[in-house]
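Rather than the whole complex, this shows some of its chains in their spots.
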Amino acid sequence: MQFRSDNAGPVHPRVLAALGQANSGYAPSYGTDALTARVTERVRALFEAPEAAVYLVPTGTSANALLLATMARPWQAIFSHEVAHVAVDECGAPVFFADGATLITVGGKSGKMSPEALQTAMSATGNGDVHAIQPGPATITQITETGQIYQLSEIRALYEVTRGHGQKLHMDGSRFSNAIAASGATPAEMTWKSGVSALSFGGTKNGLMGAECAILFDPECAWEFELRRKRSAHLFSKHRYLAAQFDAYLTDDLWLETARAANANMARLVDGLSRIPGVGIIDRPAANMLYLTMSRRAHRAAFEAGALYELAPFYAPLDGDMDEILKARLVCDWSLEDAEIDRFIALVAQIA
Amino acid sequence: MQFRSDNAGPVHPRVLAALGQANSGYAPSYGTDALTARVTERVRALFEAPEAAVYLVPTGTSANALLLATMARPWQAIFSHEVAHVAVDECGAPVFFADGATLITVGGKSGKMSPEALQTAMSATGNGDVHAIQPGPATITQITETGQIYQLSEIRALYEVTRGHGQKLHMDGSRFSNAIAASGATPAEMTWKSGVSALSFGGTKNGLMGAECAILFDPECAWEFELRRKRSAHLFSKHRYLAAQFDAYLTDDLWLETARAANANMARLVDGLSRIPGVGIIDRPAANMLYLTMSRRAHRAAFEAGALYELAPFYAPLDGDMDEILKARLVCDWSLEDAEIDRFIALVAQIA
């Protein structure tokens, strides 16, 4: 009963097989190999962006931080939602990579940045005043950290705000595939056609071993990105093994297949849990992440029965008033089996 | 005829197999899994260092830069040899990770830092003078960038210099295995028993896919290292796949087996080339890296016949006086076959 994270699950067998196939003989290092070139072309085709600069890096944080550093200057603010991964889960990586830029967090429902709040925050910076932090790029997470999807019109509205301040929009797409699978939009529609300048296109949370794709739809700063990647020690020497993962990911739409599986798992989970009295569903999720509420007693019983998921915040104490309602976060990996989901639903039905 | 680099070769089959075995079911993320714990213990045992802090990172540059950042403060100098990887091949990574520390390069024969030159350089900093950069750690590369091995007494002599300034010694062991295989010293003797405080224990250049081990023999700054690793985006979520690589590496001494193979390949190569008039061997190598000289004409002929290696510097022009003597660097991967080496020797005998 594994609902902790989609980074606790296994690598998809086709990805593992691709690593094996890539392992014959010698290949030029540091991304000059043929497999990397092929992945670049496949990503450009998928996003209908023949000029895009495409880079592979090992972690989601490196994709986010490198792209944001390339988009911001040290005296600028980077704007994110207050629950964004870049703000709360990266130990200050965007600030470090961007040479001391300031991260300013902005509110909004369901983990989505509100255009009004962004406008207010951006207007409070700069204005030609040398004493103030200057406005810089904004970053949004798709799907959000609370499992919701930005609609295309919502993305565009945020883009318009950034554009009004001469700035750009980044998308942390660590679960981008789940958003595409759930929404039916094309990758191009969800990104550059809606005003997104740069995307962290996630793989690790969706069946890869450790590979993310950083895409600059505006390739003007491509060389700067490459220097920052090297300088931050994220340029792999045996680069073909990053490329092999993404090549498998893009073959026969594996990225969509695993994302759809994860979303379907979540739908099954929510469907079951929502019928159980004592379980509260917060913001019925659009993709593979769920926040729910139950009593402390029920959480304890679930954990004792072997269920694995995180309280929110993760350090909420398991001791205390047994009737107190505690929040929890559940994520469905693509690899979860129906039987496991049903077993968990049955367990909760019994204890909630 | 692949002599370009030991990062152009394949992953060892036992490493690939280990990745497959690690791929069953779920595992806690971010290094809290059982396989990572096992690797930590195995590394401690190998180095006879039960208290050592042991971390896995994906690249050699990340191991070096994270360890040096943990050992230095921004107003200090980090001392390296003038041909060291940290000085010429990392795009300033140590400076970036160490928040603006200064890298000062020091001379010495065969890529080895001379204790006298280090003493002079360290004495030229600090001295209680607030206007000057202050002395910080020194870093040496084992085997050196020119294929030589620091003897234990040489390591200790450098350690004594650093200690005299209240500073520590780091070893960039991206080819540490080759040094152990060639010298017969134990890992403990070559590191902490000779005064080394922190080691980048390489894997990627010796048969792994992309995994290096950063070891702090003095674990006082372990938590700082962990924060720096996260902050620089080098903490893997699916950490078990880094651990699986190192677990295979340490099983049945695979790390020594591949290192010995690479060294033997180089010995065969040097043995053959050194008999050929017109080929100059610079510093007969102790491990798997060779610098030689031939005429431009011979290099061109070798490249045209399909040989792959790098001129030194790599951008030396192939056009010009055909009799001019040019330097080149050749590296032997563990996976090179004798027949390929012999084929190259025969080719050079013909053209030199």
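The chains carry the letters A and B, assigned in the order they are written, with residues numbered from 1 in each.
Convention: contacts are C-beta pairs under 8 Å (C-beta built on N, C-alpha and C of every residue); 3 or more make two chains touch, one makes a residue touch a chain.
Since the structure is predicted, the reported quantities are computational estimates derived from the model, not experimental observations.
Undergrad: Of the full homomeric complex, 2 copies appear; what's the total?
TA: 4
Keep this in mind: only the chains that are shown with their structure count from here on.
Undergrad: Calculate how many whole Å lie between the centre of subunit A and the centre of subunit B, each centre taken as the average of the chain's C-alpha atoms.
TA: Between these chains, centre-to-centre, one finds 34 Å.
Undergrad: Taking the complex as given, what residues does subunit B use to touch subunit A?
TA: 2, 4-5, 7-11, 13, 16, 19-20, 23-29, 57-62, 65, 90-93, 96-97, 204-205, 209-210, 227, 230-238, 241, 308, 333
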